[in-house]
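Below is the structure I would like to discuss, written out as structure tokens.
Moving on, here comes chain A:
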Amino acid sequence: MELALIFDLILLITLIALAWLLLASSDIFRAVVLFIAFGLLLALAWVRLGAPDVALAEAAIGAGITGALLLVGLGRLGSAEHYRGTRTRLTFLQRLSAPVLIGVMIPSISLILLLELSLHASATPGQQGLVNVLLDVSGTNHGVTAVLMNFRAWDTLLEKGVLLLALISIWSLDQARPLFRQNDISPQLTGLARLLLPIMIIVAGFVLWQGDHAPGGAFQSGAILSAGILLAILVGYTLPTRRQGLSLRLLLAVGFSVFLLVAAATLLSSDYLLKYPDSLAGSLILLLELVATASIAALLAAAVVGGHPPDDLSKPVDRSSAVNGGQT
Partner candidate 1 sequence: MSPALLYTGSGIILFSIGLHALLVHRHLLRKILAANIMGSGVFMVFIAMGVHGDSGVADPVPQAMVLTGIVVSLCFTAVAIVLAVRLNKLTGCTTLAVDEESSID
Partner candidate 2 sequence: MSDLILPAILLSSLLPGLIIFTLPEESVRLRTTLNLGGAVVKLLLVALLFFHVAKREYTELRLPLLPDMELVLRADALSLLFLILSAFLWFLTTIYAIGYLEDSPNRSRFFGFFSLCVSATTGIALAGDMVTFVIFYEALTISTYPLVIHRGTPAALHAGRIYLAYTLGGGVVLFIATVWLRAIAGPLDFSPDGVVASLDPALHGSLTIIFALLILSLGVKAALVPLHIWLPSAMIAPAPVSALLHAVAVVKAGAFGIIRVIHDIFGIGFSAELNLLFPLALMAAFTIIYGSIRALSQNDLKRRLAFSTVSQVSYILLGVAMATPLATIGGLVHLVHQGVMKITLFFCAGNLAETLGIHKIDEMDGVGRRMPWTMAAFTVAALGMIGLPPLAGFISKWYLGLGGLAAGQPWVIIVLIGSTLLNASYFLPVLHRIWFVPSRQDWPSSTLRDGRETTWALLIPPLITAMLVVMLGVLAHSVGSALYWVELIATREYGP
């Protein structure tokens, strides 16, 4: 037990140090790399806290996809810390608010919280008892999945909405640009991709299936799949132009749409939002997870690509620059 505590201590100190270092580092590229490392270590912390689902998600989404997003963004920004233009004149109050917040509020709140938490530690039994009791009728055998897809499915539905909304926002901002220059593709990478892609698809399928009774599920699986898609893009795969219209949009929206349809159907049939019929709960959750995985994979990959596909509505663009993700 003591050994575990020491391990926890070291892990946490490393995490805090990493956070401090990466935020203070003068080189933004180094900061991003450190952030990915931070994400991986954080996944370890989730494991230590008995939350393997979060750990998987952190590794795949927190470190993986966020890392990819940051790296791509960094590439497009240029890595130099570049302050151009005059400083905005801050009003007196704006100048005052930062030091007040940093110097007074944060330390005092942290201190109070820490002191108080030490008094209140483990005050309540939590809800795992309730979840376990209801697990039988939830249509799945894993507590977290039951909460996500059934007990608190309304949250999950809205969160799927946030994902789609984020993509629409990204598309409204910019047109897709290539992630790299065509002649940069190395044959080694292509070979590696050929090897990795099938494995990734299998792993994703496994993680999804796993979610029924053990840590795993749509998020994690979708994130792995989207990594596969990005890899495919990196080795030069482009989505055919005729697939960049409605088919792509359908793929992106199918997860959220089906969820909404299920919500509407349950509301019509039972007066309760997202109350699955007992006999159908398992199949419905499976369906939702499947379409969610497909959409999440496409959405995450498209978010990394970072723009809408060229289309007939906007100005005509050079076809060769039209690179977009969206393969499953």
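Operating definition for what follows: contacts are C-beta pairs under 8 Å (C-beta built on N, C-alpha and C of every residue); 3 or more make two chains touch, one makes a residue touch a chain; residues count from 1.
Inclusion criterion for the candidates: all candidates are chains of the complex that A comes from, given by their letters.
All values derive from a computational prediction rather than experimental measurement.
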From 1 or 2, the one in contact with chain A within this complex: 1
List of chain A residues in touch with candidate 1 within their complex: 1, 4-5, 8-9, 12, 15-16, 19-20, 22-24, 28, 31-32, 35, 38, 42, 45-46, 48-51, 53-54, 57-58, 61-62, 65-66, 69-70, 72-74, 76-78, 81-88, 98, 101-102, 106-107, 110, 113-114, 117-118, 121-122, 124-128, 131, 143-144, 146-148, 151-152, 155-156, 159, 162-163, 165-166, 169-170, 173-174, 219, 300, 303-304, 306-307
